[in-house]
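Note that this complex is displayed minus one protein chain, with the remaining chains in position.
For reference, chains read A, B, C, D and E in written order, and residue numbers begin at 1 within each chain.
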Amino acid sequence: MAKIVTLGELMLRLSPEGNDRFIQSDHFRVIPGGGEANVAISLANYGHDADFVTKLPKHEIGQLALNAMRRYGVGTSHIVRGGERVGIYYAETGASMRPSKVIYDRAHSAIAEARPEEFDFDEIFEGAQWFHWSGITPAISDNAADIVKAACEAAKRHGVTVSVDLNFRKKLWTSEKAISIMRPLMQYVDVCIGNEEDAMLCLGFKPDADIEGGKTDAAGYHKIFEQMAKTFGFKYVVSTLRESYSATHNGWKALIYNGEEFYESRHYDIEPIIDRVGGGDSFAGGLIHGLLTKPTQGEALEFAVAASALKHTINGDFNLVSKEEVESLAAGNANGRVQR
Amino acid sequence: MAKIVTLGELMLRLSPEGNDRFIQSDHFRVIPGGGEANVAISLANYGHDADFVTKLPKHEIGQLALNAMRRYGVGTSHIVRGGERVGIYYAETGASMRPSKVIYDRAHSAIAEARPEEFDFDEIFEGAQWFHWSGITPAISDNAADIVKAACEAAKRHGVTVSVDLNFRKKLWTSEKAISIMRPLMQYVDVCIGNEEDAMLCLGFKPDADIEGGKTDAAGYHKIFEQMAKTFGFKYVVSTLRESYSATHNGWKALIYNGEEFYESRHYDIEPIIDRVGGGDSFAGGLIHGLLTKPTQGEALEFAVAASALKHTINGDFNLVSKEEVESLAAGNANGRVQR
Amino acid sequence: MAKIVTLGELMLRLSPEGNDRFIQSDHFRVIPGGGEANVAISLANYGHDADFVTKLPKHEIGQLALNAMRRYGVGTSHIVRGGERVGIYYAETGASMRPSKVIYDRAHSAIAEARPEEFDFDEIFEGAQWFHWSGITPAISDNAADIVKAACEAAKRHGVTVSVDLNFRKKLWTSEKAISIMRPLMQYVDVCIGNEEDAMLCLGFKPDADIEGGKTDAAGYHKIFEQMAKTFGFKYVVSTLRESYSATHNGWKALIYNGEEFYESRHYDIEPIIDRVGGGDSFAGGLIHGLLTKPTQGEALEFAVAASALKHTINGDFNLVSKEEVESLAAGNANGRVQR
Amino acid sequence: MAKIVTLGELMLRLSPEGNDRFIQSDHFRVIPGGGEANVAISLANYGHDADFVTKLPKHEIGQLALNAMRRYGVGTSHIVRGGERVGIYYAETGASMRPSKVIYDRAHSAIAEARPEEFDFDEIFEGAQWFHWSGITPAISDNAADIVKAACEAAKRHGVTVSVDLNFRKKLWTSEKAISIMRPLMQYVDVCIGNEEDAMLCLGFKPDADIEGGKTDAAGYHKIFEQMAKTFGFKYVVSTLRESYSATHNGWKALIYNGEEFYESRHYDIEPIIDRVGGGDSFAGGLIHGLLTKPTQGEALEFAVAASALKHTINGDFNLVSKEEVESLAAGNANGRVQR
Amino acid sequence: MAKIVTLGELMLRLSPEGNDRFIQSDHFRVIPGGGEANVAISLANYGHDADFVTKLPKHEIGQLALNAMRRYGVGTSHIVRGGERVGIYYAETGASMRPSKVIYDRAHSAIAEARPEEFDFDEIFEGAQWFHWSGITPAISDNAADIVKAACEAAKRHGVTVSVDLNFRKKLWTSEKAISIMRPLMQYVDVCIGNEEDAMLCLGFKPDADIEGGKTDAAGYHKIFEQMAKTFGFKYVVSTLRESYSATHNGWKALIYNGEEFYESRHYDIEPIIDRVGGGDSFAGGLIHGLLTKPTQGEALEFAVAASALKHTINGDFNLVSKEEVESLAAGNANGRVQR
Partner (left out) sequence: MAKIVTLGELMLRLSPEGNDRFIQSDHFRVIPGGGEANVAISLANYGHDADFVTKLPKHEIGQLALNAMRRYGVGTSHIVRGGERVGIYYAETGASMRPSKVIYDRAHSAIAEARPEEFDFDEIFEGAQWFHWSGITPAISDNAADIVKAACEAAKRHGVTVSVDLNFRKKLWTSEKAISIMRPLMQYVDVCIGNEEDAMLCLGFKPDADIEGGKTDAAGYHKIFEQMAKTFGFKYVVSTLRESYSATHNGWKALIYNGEEFYESRHYDIEPIIDRVGGGDSFAGGLIHGLLTKPTQGEALEFAVAASALKHTINGDFNLVSKEEVESLAAGNANGRVQR
């Protein structure tokens, strides 16, 4: 059981029921979530001492979001309280050839307007073994980028392993801005998760292949992984490889590279997909658990891929599965027989 | 932006949640819908000035139905108010090999008991470019058939293009009755939508192939389309071709004939189907938009088929999609990736 | 119309909505069910005079359970009232590679603590033609095993045909205990439903093949069926053969042996599965109806398999389908076209 | 335990949730109900052998309605199956000074179009002790009036006590029509329930006081009760006396006259009212039980008033209370302390 | 039927079900609303040609809000589309001594960031008779204050009557800021709605009495009304007078002054209150209708007070009542008897 810190934004997802569209809905499910918050939930579910750092307003909506983390056992004692807004995103769930749709309303949230000095990162990283963040957080605002930098520096002071999920979001920043912020932050990173598109848009690498259209080719990733590892000294470079057949049917596998060898995971055919939002985060959570507890990068990756395959079958951002459930799937039990 | 008039019945669909059966339900979703009303909604969504004509009671249930049209931007100023009932249909949604089931309770509705003289069709068609109706409306009652006839005559007086969706419904009338009403109305029709079964049962053509069992064969439609175009002078004859593998999995494409050439659309594999009721209406709505705005019958048909494929992924009778969403699918973006 | 008696436990299933997990739910659907109760519901739906025997507390929760049987037309006049608890089971519905999960809380229920002398089986079997029970009931408690024995004896005194669904449940008893209870009870049984695993664990037969992993091989069942028929004098030995591809996609067929010939049914591909709990019970219900009303074991089996295929598309334990719907599917109408 | 027959229409009530208005709702609760059906439910709850007679379509919506009766233990074996429609009424629940609102859509229901010869009343009344109907049933249609007449005649042939709840409904018929149908039927009636307005509009008596505005005056009823008893030979004349302060606050009591003495019940102050639809029917049900089982008309009336006071606290038409709960309230236990 | 323009913000209210608190909720009702939008809805319900002016984002959440206005018949053709956010407010409904609670998240909404030149007010006021706005709109942002000023100027150019609801909101601005913006705007106002607190905080009048604690004294308002009328030349000064006994029980009346005479309305005792949000807006809507159509200020006020009393019984911001329902209550029909 390791102490793991994640830092980022916790939002409320507002979603119509089932496959209804926004404009036909008169109520929304309220689903707390956010990249690094989702990772913390995964890690708490696997038994780790996960601590999530953010800033949330003092009012009841801020409390609602915070309580969601407590509910699933994530530490919230370093969440700063204050500011005005909880970031929101509206999401409707597609089906078949109709894609899911996300509308963000996250500008001016408490974490976007927070300052690094509000967080005592030396206290936060005391005794920690791992720190995880994603490329979404520095994209939120310059303030948030400053906070990530301060956190990375403190993490390194405390000898904490750092992982990042590059996660380029074109609605939040341009590739130019991303590269200017992200490249300098890579010096603190040990484990880098990102696909070719992320490598290009966040880190400025030149792509080799067309990733558009849901097509993936694990072999095509080898060269760029080697470049990434070499350029930034990453211990591991990792990417999921999603095949998007439709909104409700995907293929799913992943690739890891430890600077020496590549390992490509088992492939999962996921149908139907119940909710794919948070799929990447569940992969990051599974990967951190795997790298912390498994003897090989291959076993770590298989845990991560199985964990994130399961996430696609669960409503909400959080991957509400136990370690045992992931292990069972990673061991090949995918027949879906009723567990009595 | 064209002014388009549709005329027909607006009902309330009462449906169990999800895949529940009628007899296990203690509440029903209330879903307004009806063939031509659904077409009007599609057209309003594509930006047209769609006007829906019917008769609805003055009471709150009539208002509830009318408001559903207003909500999505359809003109309701020519809806006559009065009468006793809003027609109802009960619908449960099947799954896999269990078919969806519809029970109609629409006799004696306000529109079924209305008279042509309650509608001022010359005012209604002032400035209009298109008039659409379906074979369901004259089947409701002799009164309704009279209203359709009056509308067609007025449409022609105003130089309005007329389209019909033949849509034979065996619960509403016999083939003999249908033929006696529908054939004379075909003189007003420019665009005729109907499959081989409709052509046989509504218009008295002799079938060539067995359409039962969900099997379709586009080539088999050529001969009957030519006959239809020749007999009635239709500018376009159009049909969807559905392959019913199960209640939740269909193939979907369409065929159009402009009197000279046939065009067969791209084929869609739709799985899972969320709600296929209104699929044909969404096709009609897409076709009218396509014929009004696209340079070729092929492009018009592709828009219609993409629009109606999307309809199968949306709850309710109404095809709540934008022009841009349809264009995107018609352009081949069917991978269902999350739109952020 | 036959009078058919079933005996067992009626529980309340508490289930999250849709595919939600237990730990993210704040309300549960309340779904009455239980092996033999489910069989009684099927038989009442097919028009039989089905009578369900159990014990339920006098309080409103007991009444809630009892009312569910009355609602669908099952006779409840021989249900003894008293005791403290209605047995509960919690069930969440999986999807894709995530299995459904069941947590039982059924110990100390009214029927588990009832005594045979509380039931007047001679009155119960007066005029009855069939008696059905499952291996779950004697597994609940020694009391319940005594009740089953008393019922079987009375059934035989009244010349009633007896069927059993072996249904080994490892949470309720060990194989040793099961064999010690079940083997002696087989003398009363005419129709035995059970797969190879049941035969091994309940009756002590030695397996020939690995049934794990969802793989089935109808031919592999021939030998054990012959042994079962020979050892206990069963008139029919029957088993379903499920192929579990995922929680939402199964293959489904069955095999019957009348001591002379084997008959293997049509194969159904079920996707998506809405709710597979109660699938086996719906098969038993269909089989009893089939054996009572069809000229051949093959036709009986086809009815049973079609009935249980349909069950997989229906929420809840009860197979809420009519005889006509089953006949239609058994006749090959599986295309799922809307029934208007 | 007496065998009691009631005859009338069973409808589906479609209601928004809580206090929502029709026009803001997108789903309706489905609540089966109807005057005499409600009375049957009450009597089954008190342990009687209640049998409800009507006609319902064979389809699933008819079955849904029928099942609601079975669920609560009412006999349905004399319900004739056939016809097209289940009658509907839409009802929204008011609050404070906003009244509840009911919109009927019941014309052309199966029972409205049934014929007397479809019912075997001699079989129906075999062994019965009581027959109850209301003035709503003959108001539905001339057919239904004929059926009531045939039932009354048969009831009398079998020596069955007959009660009527006059229940004038101005939407269904005029006072003139009502008087022409109802007066001749009074010869069969032993127990007549009706307020002054009913006496005037259904039976043609001249009113003495203004009942409008929710004001009641028990003493003012004495004269008209005497007239009613004298004119038609009623054994009992009974009326509830409602004081309508608001949609959610009513006073409630009743008056009975046995031809010799008047008895005025305890007064209940009901706030908040959860659902007052079916309040009068629950009174009739309580009264029948009281007259069948209590030594005095006063005790019978107190049971009826307590029963119907409780009804106002229960959602739906049916008075889902036990005999013991009514007795407890009639004994003065109105403090609402939690029953553990 | 008058053409009436209202201008302001349209938000989405996110509310727990019933009386649940924010922090125990996992879904929220989505309830469109906003001061002037609510007034427009009232006026459309009374049959006027109500036009609502605001700015809303082009995305589906903006469309959802806009559609709510269309649904109830309000004109939306002058709503400018653009910007990023739809303003939000979270509201939970109190009970008894627990107050309802509102948390605003409306900064940076599309209308708050709009500019006057985006609106063509000369086109908007073409043919209009009345313009209504509230003190909330200029409080949103300096931009919005500029828009209100531009609208007032245009309204005066077109000879349109202008009404304002002062509605001081301490979360949006200080009294000093409010006075500096609002006083200059009063030159355009003909009808001013506001209580003593509004007069003090928005217009800088000195209070005479303590309005805190829910106590009101109509007589105490006379002096300040006279001052207001004299200072700004208002044709009418109007205020509601709410007595807050608890979250679910209020007294309600109003006072109007036409520069010559005072008229105090009937008093309503409202219990239970279903939803009091929008109560003031429903009063403004009723008042505008009253002043446009009634012969005296007294009759106008009685309509307004009855309308707003009814609003307290309806969920959501919108006063979904008809003119006839208001007239009926104003005429004294407050007994809440079921309307069949």
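Here is the rule we go by: a residue touches a chain if its C-beta (ideal position, glycine included) is under 8 Å from a C-beta of that chain, and two chains touch if they have at least 3 such contacts.
Note that the structure is a prediction, hence the values are computed from the model and not measured.
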| item | value |
| --- | --- |
| Contact footprint on chain A, counting only the chain that is left out | 67-68, 70-73 |
| Touching residues on chain C - with respect to the absent chain | 14, 21-23, 25-30, 59-61, 63-64, 67, 84-86, 88, 90, 92, 101, 103, 105, 107-108 |
| In chain D, positions touching the absent partner | 18, 72, 268, 270-274, 309-310, 312-316, 318, 320-321, 325, 329, 334-340 |
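As a working rule, only the chains that are shown with their structure count from here on.
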| item | value |
| --- | --- |
| Greatest separation from chain E - chain, by CA centre | C |
| Pair from B-E, B-C or B-D with over half of its contact pairs in common with A-C | B-C |
| Centroid comparison with chain D (C-alpha atoms), farthest chain | A |
| Whole-Å gap between the CA centroids of chain A and chain E | 44 |
| Whole-Å gap separating chain A and chain D, where each centre is the average of the chain's CA atoms | 62 |
| Residues within chain D bordering two or more other chains | 21, 23, 26, 67, 101 |
